[in-house]
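All protein chains but one are shown in place.
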Amino acid sequence: MDLGPLLPAVLLTLGILGVIVTDLLGRGRRPAVPVTLALAALAAAAVAALGIPTGDGLVLGVLRADAFGVVFAVFCCGVGFVSILATLRGEALRTPGGEFLTLVLSAVLGMVMLAMSADLVMLYLAFELVSIPSYVLVGMRRADPRANEASLKYVLFGAVSSGAMLYGLSWIVGLCGTTSLDGLGAALANGAASEPAFVVASVLVFAGFAFKISAVPFHFWAPDVYAGAPAAVAGFLAVASKAAGFAGLVRVVAATLPSVPALGDPLGGLLPEGGPLIRAMAVGALLTMTFGNLGALRQREIKRLLAWSSIAHAGYLLLALCVWSPDAMAALVLYLVAYLFMNLAAFLIAGIVIRELGTGDLAALGGLGRRHPGLGLALAVVLFSLTGLPPFFGFVAKYSVFYAVLAKGYVWLAVIGLVNGVISLYYYARVLSFLYLAEPAEERTLRLGWPDRGLLAALVLPVVVFGVAFWGDLLEWARRVGPAVFGGG
Amino acid sequence: MLSLLVFTPIAGLLACWVLPARHARAINLVTCAAALVLSVVVWQRMDAAALGSLANPLAERAAWIPPVGIEYYLAIDGVSLALVLLTTFVAFVSAIASWRVEKLERGYHMMFLLLLTGMLGVFLAEDLFLFYIFWEVMLLPMYFLIGIWGGPRRQYAAIKFFLYTLAGSVLLLAAIILVVLKNPGEGGRLVWAIDHYTALAASGHALLESGLAGLAFVFMFIGFAIKVPCWPFHTWLPDAHVEAPTPISMILAGVLLKMGGYGLIRIAYPFFPATAMDLSTWVAAISVIAIVYGAFVAMGQTDFKRLIAYSSVSHMGFVTLGLASGTDEGLNGAMYMMLAHGTISAMLFMVVGVIYDRAHHRDLDRFGGLAWTMPRYAMFGSFAFFASLGLPGMSGFIAEFTTFLGAFAGVDRWAAFVALLGVVLTAAYYLITLQKVYLGDTPAVYKDPKHYPDLTAREVAVLAPLALVTLYMGLVPSTAMDLYMDVARGLTRTLAQAASGFPGLGLG
Amino acid sequence: MLTVALAILAAPLVGFVLQYAWGPRLWRQGDWLTLLAIGVSLVGSGVVLADVWGGATYRWTWEWFTPGAVGSALSIGIAIDGLTAVMLCVVSLVAFLVHLFSMGYMHGDPKYPLFFAWLQMFSFSMLVLVLAGNLLHLFMGWELVGLCSYKLIGFWSERPAPANAARKAFLTTRIGDLGMMVALMAIYAAVGSFEFDRIFEAVEQRAFDDPWLMLAGLGLFAAAVGKSAQLPLHVWLPDAMEGPTPVSALIHAATMVAAGVYLVGRMVPLLSPEVLAVIAVIGAVTALMAGLIALAQDDIKKVLAYSTVSQLGYMFLGLGVGAWHAGLFHLTTHAFFKALMFLGSGSVIHACHHEQDMRKMGGLLRRLPVTGGTFAVGVLAIAGAPFLSGFYSKDAILSGAWNRFPLLFWIGLAAAVLTAFYMTRLYVLTFLGRPRDEHVHAHAHEGGLSMTLPLLVLAVLSVVAGWPFLGWDAALLAPPTHLRVEGVATVGDLHFEHDGTVMVLAIAAGLVGLVAGYAVFGRLAHRLDALKAPFRGLERAFARKFWFDELYREVVLRPAYGLAAWFTATDQRGVDGVVNAVGRGGTRGARVSAFVDRVVVDGLVRLTGAVCQFLGAGVSLLQSGRVRLYLGVSVGALAVILLLEGLS
Partner (left out) sequence: MSPVPLLALPGAPSLAAVGLGPYLVVGAALFSAGLVTVLARRNAVAILIGIELMLNAANLNLVAFDRFGPGLVRGQVFALFVLVIAAAEAAVALAIVLNVFDSRDRVDVDQVRSLKG
């Protein structure tokens, strides 16, 4: 039983310890050291994860290092890396202190574990390891009352929903007599699934994950937290913790779905058949998409708008999840990758704009397109990609999701999803109308430093490049990774 | 060769981006001219056989996304050629008309060229996915062109145009995916080529079983009908036209409206011939409403540009009327109306643009007696009006006449009779407008030639070619008709077989 | 022969292009150029006439375009036979004379060159129509003629009245043209081609049968009604008098209005008996009604306009009853004397400085001898005085009617009386008696040679054209061979010998009209106002009348005037009123539908946007900021999901 698959986790832990020690010793005099150390740890973990021999075997009985887990490990390390860079230039601390770095690293560690977990205990542990640092991250700027309020809401909401999830888990453990996911599948097969208690438990578990991926009806925290938290942190939450949440949910569904008899379908063909969890997710998906898009229509502040838009995207992801086919899984992974670049870029730009203009509300964006063509163009590309328009990566992602949905024959589900895309165009284009169509509020041209332009280009280029070319190997890669969840490497 | 044609504007776009802004308009003009020349060269290289089918030496096919079976497949036949020639010609003329754009000059001409690529791409793409990509790429520049360089309510008009068309294209995407999914090629690999499905449907094999086929056809029809625009989906057109700058109105009316018709003829009707003929009564009904209702509403307008927008709605009703009849003449009329309306409406919008540049308002009731202060302008104006109301000797008449022949011989004969009413109404509102703008005594404000000079050389350079083409197409229609008739006859054969037991007079 | 035909067509076209482009800069502003061009056409027509005299026919067709299946090519082409030759001569001759006349009449008009350009274009369109070898080609000429009449009627469109008249003319004829479109569609659907002989063969072999045949026939006649201003589409002709008088002469006397008759004449084999009956009835009724209205008009040109409507009614009556030869013969003769009278009235108006109201004229014969003299010839010809052209053609029509529909014969006869009566009234009020307006009378003077020469030529033609021994009508106007087809156009022998009784009655009618007209307006001129008064205050007037006047007035005058006034009223308020109401209603209706479009259809679109905004507001309202509310809603929703799961 080699410990290879654990290498990324080990590296991250070493990173955390290293940062704490250097920060204590340096006493804030040489802040660059912990930052470079943290970045190095993340990079090393990502590289190590890539190196893991992907097999179906369990590691320590609790982790499964299959292709799916590896991808998410690399994904979360990457997001952590970018988020740290973003805070360097974003509206947050001038130079992020040691505490910030440790929190980010530990959250990333939690995400890696969550993606690879094969046991309910590990699942819950990783879930909490992601949540708790995030609560603190949101409230990092103690002086800012908005950050404090955001973290308060986040911690209360998070604690309640994880409590409910835990209670559900306890029932599942009780009913199935084991905590390992594979064992769970077997137990459910022979009769445990029909217990009414199981239905209640699975819904409660869904509540926990719904909070993590900000799906309706557990989305309330997202707008306030993203608005209150610094843009970089908001980006980190919007992308990384959402991805980890989906990874965990996929693990649970993969374990439970095959053996759960399909329940009757009151809505007649609209929703995919499947166990109570699938149906709850399907309803959740529809509600999340619609609520997310509708909520964003009237927003006047950029971070809050991006918050609602991330809820909408959670809806599309959930839609792919509840269709539950190999195509759907591939689409899910592809969508998350696209979502990473688009959303991080969006939040980065939001951070820059708030830092430069002092405020995030859209009116101040007047004529930005003319005052700084580069930033304007980047935001235009990102927003059009988030809408899902062709020459950009967003279109490929959305196309693959709706392709999967239609492949299973849910025509009207796809149409509702596509129409939601149209509604989203309204508020994305509204931002653009402030950017280009409105008269410039002031003539001061905006200059961006080298690191901002570099980071921005690194995030925006893939959105354009993958929109136009390389689709073949992207789809190929996604198809190899996604279905891995069904077992068999 | 075709790729060269589609991506020449992109080269121009890059040139505009790199070179200083003041050269932008020259680059734009040169690129449009190059595109026009290229399209003529393509025309010369196409013999009769090439006009008849897509599988000709000019086609360019390369694997683009192998795992999903999507190809980079450009091909051209008579129908595409006719519309490509129209596109490059109207674009060239609009480039001349864009000569005096000052605001954000570089951005304007870059967006103009991006739009041109999108349009050419739509007409040449033979892969459903590539078609959809170009179909949506075209929306981006239009949003900015209307949104930034438009009139007072430009933001509202731009977003309304974008939302409306996007909603349509979303339904189109759903239908395309359904068709592709339900008909996998050999070995489960997906096939996206349009001619593959056209051949399949022509051989009587239903692409989707009846329930789904009906749904897919309606989705496709709505997606394309919004672009035509058919009657219930037309309300974006007046706003978009009123707010768009003159050259963009010319392109919007001249070319963009033809994409809906082209989509119906290339994709919707050939894919689902049986459903198309079953629903032909409905299609005929909305086209007749479009013709009569459009003419009637146009008569009630006070804004010059909005009037021409509604006249476009009315004239495009003939396209769908021709299609619904399912006869050779009907299809011929539909195609010819697209070409004729392209040049005539571009000319009409230039006419409005000329007077708007001088008077800075478009209120018909405030105009009067322009014929005496601006005689050459009045000549071109009344030429455009009479061409549009279908006076023989000009392309409008041939288009309407052929469509009537088709509609009368087709399934829904009643539609032809009701549409006739539209002809008189069209004549009425054009003559009323002609009298309001050109005749009557000249109000003092329009008298001094300093503020109201007659047409400048540039304006004549825009109007004269359009007028000549309209006249030529009116007197010698065979040149244009021979281009697309083989394809049209093929489609009618398929429609007739699909309708099986075609109740008409069995003609054509 | 083809080169001659092409020359006839090309000359006016070239004339138009040169005149329109460089007219103003040419010597004498280009009027000589256009006169030369129409002269070429005139000479060409003469050559054609000579060649065709013997009965030769020519036909050239060129393939134009294929609308539908491969075989169904439509073509354009030129066809020449007797009827074409006659029409060619009439059109080019009258056009030439009007050109000549206009040089004098339009002298000094700021848009002098433009007038001649559009005259050229009109002649070109008319020649295209006449020379057309098939129905589609004819239809193109037909619409171009409509355009030119729009331009010429609305020539002085600085003033709103001519502009409105031009628009009304174009739209009313356009409504008629819808009929032509229906006919074309029916013919194409049934025959597949528009060549005349192909159509007639199809009719012969029953391939083209009811109901399309009936539809085509009625459609063609509807177009003719629009163009020739028959009931009910006649309302545009009186208004068209707003145009310059030479225009009225050319368009509303000889050519354009005659196009309708030419069309029906050309397409007679297509017309089934029922359609022919309809044509005859409408022709007769229009003849009578227009005659009555003409009686009550005071504007000299309006009288002539209504007289034209009436005479056209006659021609349709002739065609309707099967007197094909007579109808077209009358068309020719009418063209001459009506053009003569229009130009005469033009000369009068020119002399009286654009005064058109006859009540201000009187005794002009002394001042305008040539005009007066030639005008007299015209009046006699139209009244049907023996040995003048009008008599022969009108007599032929009446004898035709006598044989087929006796009722229509009596209507025709009454119309003949009326014609003579109002023509005499016009002549007497204008030329005879004492001048009623010294100012107008003093300045009246004869126009130059350019104005008097055409009058003389037309006068001679009005006299000569009718003489039977010339035999031109027999040679050229031989009824087409298809005509004698039984069953379809059961027309029987179409060449009626002049029935004795009919001739006597016709002559009597003419004389009665003339004498009554002269008696009432000549001798009793001084009591004219008194005569008209009773008609308003009938009882008061009776007391003061001589016995003879009262009888005469009671028997003839009062009913005539009563009817005339009633018809004028119905005409203005009735048909014309309807047309105007439709116009006004149309624009008001259009405003309403524009409002509907903006509010209803667009409203629905904006509604969906508003609903989304409203829902959006709801969602963000729920986001109240209070954590406990969030928790409450979330737990509540959880409970709902549990309930849903529990149920299913």
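As written, the chains take the letters A, B and C, and residue 1 is the first residue of each chain.
Just so we're on the same page, contacts are C-beta pairs under 8 Å (C-beta built on N, C-alpha and C of every residue); 3 or more make two chains touch, one makes a residue touch a chain.
All figures in this text were calculated on a predicted structure; none of them were measured in a lab.
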TODO: Going by the touch rule at the top, give the shown chains the omitted chain contacts.
DONE: A, C
Open item on the list: Considering the complete complex, identify which of C:Ile279, C:Val627 or C:Ile641 is in touch with the unshown chain.
Closed with: C:Val627
- [ ] Check each of A:Gly51, A:Gly163, A:Pro373 or A:Gly454 against the chain that is not shown and name the one that touches it.
- [x] A:Gly163
Task: Among A:Pro53, A:Gly177 or A:Gly454, the residue in touch with the chain that has been omitted - done: A:Gly177
Task: Residues in subunit A touching the chain absent from view - done: 120-121, 124-125, 128, 131-132, 135-136, 139, 142, 145-146, 148-153, 155-156, 159-160, 162-164, 166-167, 169-171, 173-174, 177-179, 223-224, 227-228, 298-299, 304
TODO: Can you list, in ascending order, the subunit C residues touching the missing chain?
DONE: 620, 623-628, 631-632, 635
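Note that only the chains that are shown with their structure count from here on.
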Open item on the list: Quick check: more C-beta contact pairs at A-B or at B-C?
Closed with: B-C
Task: subunit A and subunit C: spacing of chain centres that average the CA atoms, whole Å - done: 80
Open item on the list: From the mean C-alpha coordinate of subunit A to that of subunit B, what's the distance rounded to whole Å?
Closed with: 44
Open item on the list: Can you work out the whole-Å distance between the CA centroids of subunit B and subunit C?
Closed with: 39
Open item on the list: Quick check: what residues of subunit A touch more than one other chain, meaning two or more?
Closed with: 426
- [ ] Specify, in ascending order, the residues of subunit C that touch 2 or more different other chains.
- [x] 609
TODO: Note which residues of subunit B are touching subunit C in the complex, please.
DONE: 160, 163-164, 232, 234-236, 293, 296-301, 310, 327-329, 332-333, 369, 371-372, 386, 391-393, 397-398, 401-402, 404-406, 408-409, 416-417, 420-421, 423-425, 427-429, 431-432, 435, 439-441, 476-478, 481, 485, 489, 505, 507-508
Task: subunit B-facing residues of subunit A, complex - done: 370, 384, 389-391, 395, 399, 402-403, 406-407, 411, 414-415, 418-419, 421-422, 425-426, 429-430, 433, 436-437, 471-472, 475-476, 479
- [ ] Under the touch definition given earlier, write down the residues of subunit C that touch subunit A in their complex.
- [x] 609, 612-613, 615-620, 622-623, 625, 627, 630-631, 633-634, 637-638, 641-642, 644-648
